[in-house]
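Worksheet for the structure shown next.
On to subunit A.
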Amino acid sequence: MAGPLTTTRDMDTLPKLLKHHAQVRPNHPAMREKDYGIWQTWSWSQVHDEIMAFAAGLSALGFERGDTLAIVGDNRPQLYWAMAAAQTLGGTPIPVYQDSVAKEMAFVLQHAEVKFAVVENQEQVDKLSEIMPDCPALKTLIYKDPRGLRDYTMDFLHSYEKVQDTGRAFMKEKPGFLDAEIAKGKGSDLGVMLYTSGTTGQPKGVMLSFDNILITARNNAVMEGLGPDEDVLAYLPMAWVGDNIFSMGQAYVCGFTVNCAESSETVLTDMRELGPTYFFAPPRIYENILTTVMIRMEDAASWKRKMFSYFMDVAKRVGTRILDGKPVSGMDRLKYAIGNMMVYAPLKNVLGFSRIRLAYTAGEAIGPEIFSFYRSLGMNIKQIYGSTEASVFICVQPNGEVYADTVGKPAPDVEIRLADNGEVQFKSPGVFQAYFKEPQKTADEKTADGWVHTGDAGIFDDNGHLKIIDRAKDVGHLNNGAMFPPKYVENKLKFFPYVKEAVAFGDKRDAVTVFINIDIEAVGNWAERKGLAYSGFQDLAARPEVYDLLLDCVNTVNDDLAVHPMLSSCQIHRFLILHKELDADDGELTRTRKVRRRFIAERYADQIEALYDGRDSVYVSTEVTFEDGRKGTVSADLRIRDAKVHKVDEPLRKAS
Partner candidate 1 sequence: MLYREAGQFKTTYSADQQIFPILQDRIGFFVTMAVAFIAIPMFAGDYLTQTIFIPFLVLSVAAIGLNLLTGYAGQLSLGTGGFMATGAFAAYKLATSFPDLNIIFVFILAGLITALVGILFGIPSLRIKGFYLAVATLAAQFFLLWLFNKVPWFTNYSSSGVISAPPMSIFGVFVTGTEASHTAKYFFLLVLVTLLALAAKNMVRGHIGRAWMAVRDMDIAAEIIGIRPLQTKLAAFAISSFYCGIAGAAWAFIYTGSVEPLAFNIDVSFRILFMIIIGGLGSILGSFLGAGFIILLPVFLTNAPHMLGLNIPVDIISHMEVMVFGALIIFFLIVEPHGLARLWQIGKEKLRLWPFPY
Partner candidate 2 sequence: MDFLYNLLIDPLVQIFTYPIFALEVLIGGLLSGVMYSLVALGFVLIFKASGVFNFAQGAMVLFAALFFAGFIDTGLPWYIALLLTIGVMVLLAMTIERVVLRPLVNQPHIILFMATIGITYFLDGFGQTIWGSSVRVLDLGIPNNPMEFGGVLINQFDMVAAVVAGTLVAALAVFFQKTRVGRALRAVADDHQAALSVGIPLKTIWAIVWTVAGLVGLVAGIMWGAKLGVQFSLAMVALKALPVLILGGFTSIPGAIIGGLIIGAGEKLAEVFWAPAIGGGIEDWFAYMLALAFLLFRPQGLFGEKIIERV
């Protein structure tokens, strides 16, 4: 269907789209930021002026076509404008994860030969001026928030306002200069460069052209019928491709409003105030929200809890069907309507989901009951499958065809093929140009005829939906030759609220074993209800009661696995519960909280051995990094438990 879009494909760069909106909807809000207690609003024409002023200022400071501009900071309008400004001048913005440690950041800035950096505040200024010596190209630093920078006299330092002022003056001198620059822009130009903190090795600079971003964004917008009246909350890292599609690409294609939270602590309250209509969050966030909902309900009066659970059951039964427009009995519709008044609507309101028309999740597999929880509330949450290399969209679940265990059908203009080893490969308008200065790596990932290796192993189910089971390279084989997708096993475990993280082992081994990371909030709450006193994470994790609790989870997973012909040998034989949370600061997770398998395999080698050599407990001592950056070590004796494993035999397989 044709969405209510006013833009056309021949507006092939962001600046061109910007011009369009500034003319077509000058007073329509383009950006909001909760600041000084209210939602400060900039209309498209205002945003246009801000960006032009800054662009002109940049050019006055010597920013030229082909230059690169690093963006470091939280989601702030000024930073988004800086990106557009760079693009206006034919340069390339490079948003960087601002919480990445100095050396990671240094690498990116060097590698991308960044000349200019626009940062949020003093903290970032300090960090960058510290690494500047290693980045010969970096000559200019522009900061948004002057607080605390009064005494900074370095001449490479400029304030955002000052740059814009120079810009305004500059525009008076050279009217039409910027328009010329914008006209020079082409869809094939490099739109943005995103460094992906891969699970291994150094980050790679993914080069995305305007076409990549805008065509993909447009295709999806059309498919979902997005228009200029959407409200999105920009709260995920600017360096992440999703934010570039949702808060830049699609915002510019559709002309809708991007909203920035007041501060990281207030995201939830701001979310509640704003009530976005179009929302993306990784599964973990939906999961946390659900957990807190359940925990908060625990403290409600019993009649309220009864009512809640009653209507939640109604929703479970019919909510999803109603959402998918499937037939439902009048009685159930009535019940659902009442439930909507008593529970669903208020609940969504308190969570800030009232206005959501479209919600996406991706990145990890989402727990079926989490997924169906939100859908049963009448919230149209869908899974997508994507990657930075694809400008996000590879697969999307079409309305009415939403299943918890698939990632949907190929997105518009996307072709997909499965390699022999089960790897998913795709070809689409969004396919990235190359990895910056990494022809070899580019060649590894992208065939000459444009097919991209996702590195994910997947299968198509009967109704043509793609199902991802694991990273292709992680798919191993047990000694009995059976295929072993660790992630698949891990996710089955992680669907339990008590399990925060899980790491499965089994490649080239006789059986599957796992490390489990308990979810301190959920388990802690369970412990409280059980009246179980504990002194902290480590203590709680070591409790036999907790082991019993987790054993049940493991056994259920085994029941489930046993019925899958392909996966029945992947049942978990033994497991242990880790004494600490797997942590990105300790290098155990990526910044996007994906498990760094190899790193863990090395770090916990002895513990893994223990899982196989029959020991029933093992000593561990690991170095940890605290919030304040100090290092320390924690050590403990970890108990190991055996799980109940089903004999894999005919009748059970029939049962499936």
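Here is the rule we use: a residue touches a chain if its C-beta (ideal position, glycine included) is under 8 Å from a C-beta of that chain, and two chains touch if they have at least 3 such contacts; residues count from 1.
A quick word on the picks: all candidates are chains of the complex that A comes from, given by their letters.
As the structure is a computational prediction, the values presented were derived from the model and not from experiment.
Undergrad: Going by the contact definition at the top, pick out the neighbour of subunit A in this complex from 1 or 2.
TA: 1
Undergrad: What residues on subunit A touch candidate 1, complex-wise?
TA: So the residues of subunit A in touch with candidate 1 come to 32, 34, 37-41, 272-275, 293, 296-297, 299-301, 304, 307-308, 341-343, 345-355.
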